[in-house]
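Removed from the display is one protein chain of the complex; every other protein chain stays in position.
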Amino acid sequence: MKFLISLAFKNLTRYKRRTIITALAIAIGIAMYIFIDAMLMGAEYESVRNLKWYETASARILDDEYWEERYQYPLDLNISDPDPILERLEAEGITASKRIVFTGDMILSRAEFGEDGNIPVRVTAIDPSRDFDVFHFGDTLIEGRFLEEDEEAILIGSWFAEDIGASVGNWVTIITRGNGGFYEAIDLQIVGILNCPNPNVNRTLIMMPIKTADYYLAMDGAATEINIRLPDQAEVEQEIATIQGLLNGNGITVMSWETMAKDYLAIAEAKRGGTGMILFLIFIIAAVGISNTMLMAIFERIRELGMMRSLGMSDMKIRIAFMLEAAGIGLIGSTIGVIIGVIANYWIINVGIDFGFLMREMDIGYRIQSIFRGTWNPGTIAVAFFAGILISTVVAYLPTNRALKMDIPSCLRHQ
Amino acid sequence: MRTKRTQKLLSLLVMICLIPSSLAAMSAEEIIRKTDEMQTFDTAITEGELQITDRFGTKISTFIAWSRGSEESLIEFTSTAERGQKILRTVDSIYLYYPDAQELIRMQGAALRQGMLGSDVSYEDMTGDNDRLSQYEVVLDGEQVIGDRMCYKLSLTATTRSVPYPKETIWIDKEHFIVLKGEYSTKSGRLIKEIDVLETGRFDDLVLATTTRISDTMKADSQTLMIIRELQVNVPIDSRIFSLDELSW
Partner (left out) sequence: MISIDQAVRNYQAGETVVRALRGVSLDIEQGEFISIAGPSGSGKTTLLNLIGCIDALDGGEITINGEAVSSMNKKSKTDFRRINLGFIFQTYNLIPVLTAYENVSFVLSLLDLPEQEVRERTMGLLKEVGLEGMEHRRPSRLSGGQQQRVAIARALIKNPQVVLADEPTANLDSETGEEILKLMKEMNRRHHTTFIFSTHDKMVMEYAERLVMLHDGQIISDERRQ
């Protein structure tokens, strides 16, 4: 065995260039695996964070029937008296804030925007004094100012502002339906522009003070939702059970962000499967490379093989010798791959890649506005390292087998 | 002085003689009731089309509608693009049937606010106005000429939140009791929707709006024309036609 190992490693030095090229192919595969995994894990992590920070919060209290009808944004399925609930939550040390979410058409006038237009919009009416304790919009203002308690004003996302050509000071009209179904038109002035790191939000965000919305929509103090922020390390399920207890029914229910983001998480899961496919392909390519290299190595040495077989070396040992050689290439490749991967990770984790141009145009399912940053993932690095060696080794089996099928005289006669 | 007064008196007399005495004293409520009555038939079969214009162009959809009373109707589209699509309105619901997908959808809640076939006519507009008098306070604002027709001008103010238009102004032809023009607004009086009858026509001894323009005032580049080409009233209609089971036929 010792001899086989030393022979395998010496054989590696035989065709240095080929060994290096093959090892590099494996290295690139492994580095890509490590890099892509770090990037996607990072993106996923940040996406989930941005989802919680700007869309779902940690948990949300809703009318029992609201979730079923959520795409209609019904105002009548509301929490009729949110303030006592907020007080109770506050007493428990839980940060929460109420909102009214409704849809309508935003009317853009020629006078303000150069041409007439209308777009369907979703408006989030917030409590300006408390909402930013729950959501993280507090540091996203890039122009203008935040909302005041009771004014006919809105904040909009910067991409949305770009899309409609709006700037601070412009007036818009929102045509919507109040609680009950009556038409209402609200004239609102854009007082601030927010640059939200969550592209889905930044593309559509319109925020107005809840008091103003309450008045126009005839909500009589009701809110459509209460959002809750739990500490990062909180046991969400457990907290939710506690909150549900506080609510003691009353036709309202509390949902965790995971339940609300089920679709998103399912897609993320599917995407992980899809990227698994990409990674699998990378490995296939590396495997084909090494199998080819080994095939060449074996057939170049077929007379030597004949010599060893005639001297009574068993097929098993010959197989082991070649597999060890492939393992050696795998080891070199894996080592280089891990080094490149780790260096690339340093970069993707600390600098990141700006995909802003892409994210601006379309929704690729990540809640990241521009810069994709990776995370360290030691498990993946270890897996990649050993997989590189293992796959190389296993893949050498077939060409070795082919050579061993030849009879010994043919091997010896081989040119 | 004296002659002037006499003249006024005379002309008033003439007017009183010309107008049937029953109408002269019509209240706003009576006008509405009379109008609703004139528009409602035991049964009717209507053929017509919708011309829907938006910023991408104009689309024409033809339909046949069967109706019974004011609460039951079935509309079937006959134009190629939407052939076989049906809208059934029963006493308490609206259903859509899509033949390609063999799909039946019950419209409710906010979904009713969507425009039918992307037009300016919402499903809600189709159902509305049944008991206007219980939901609105009606005031007769006087009379006005619309086109070349003398009309009653009525102002309606909603007494409930559950109607789409908190304020309406409608003009009703004094002779035929058809709404020739309507303006629908928010509480503060902002105009949301306008309806204008561009043409009327006579079917047997009935006079009805044949071309009606419905426009969303907020959407400057869109409007819908509803044109009625054929109308038969009080013809026998198999009542099964208004049942849900028959819809997927």
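Per-chain residue numbering starts at 1, and chain names A and B are given in the order in which the chains are listed.
We take it that a contact is a pair of C-beta atoms (placed from the backbone, for glycine too) under 8 Å apart; a residue touches a chain by one contact, two chains touch by 3 or more.
The model shown is predicted, which means the values in this text are computed figures rather than measured ones.
Asker: Which displayed chains does the hidden chain touch?
Answerer: In the entire complex, chains touched by the missing one are A.
Asker: Pick from A:D116, A:D163 or A:E304: which residue touches the chain that isn't shown?
Answerer: Within the whole complex, the residue contacting the unshown chain is A:E304.
Asker: Quick one: say which of A:P120, A:G273, A:G312 or A:P378 touches the chain that got left out.
Answerer: Residue touching the chain left out of view: A:G312.
Asker: Pick out which of A:M41, A:L141, A:I353 or A:L412 touches the chain that's been left out of the picture.
Answerer: Residue touching the chain left out of view: A:L412.
Asker: Given the full complex, what residues of chain A touch the hidden partner chain?
Answerer: 2-3, 7, 10-11, 13-14, 303-304, 306-307, 309-315, 317, 407-409, 412
To be clear about the criterion, only the chains that are shown with their structure count from here on.
Asker: Give the list of chain B residues in touch with chain A in this complex.
Answerer: 109-111, 113, 124, 158, 160-166, 184-188, 190, 192, 218-221
Asker: Can you name the residues of chain A that touch chain B in the complex?
Answerer: So the residues of chain A touching chain B come out as 69, 72-74, 105, 107, 116, 118, 173, 175, 177-185, 218.
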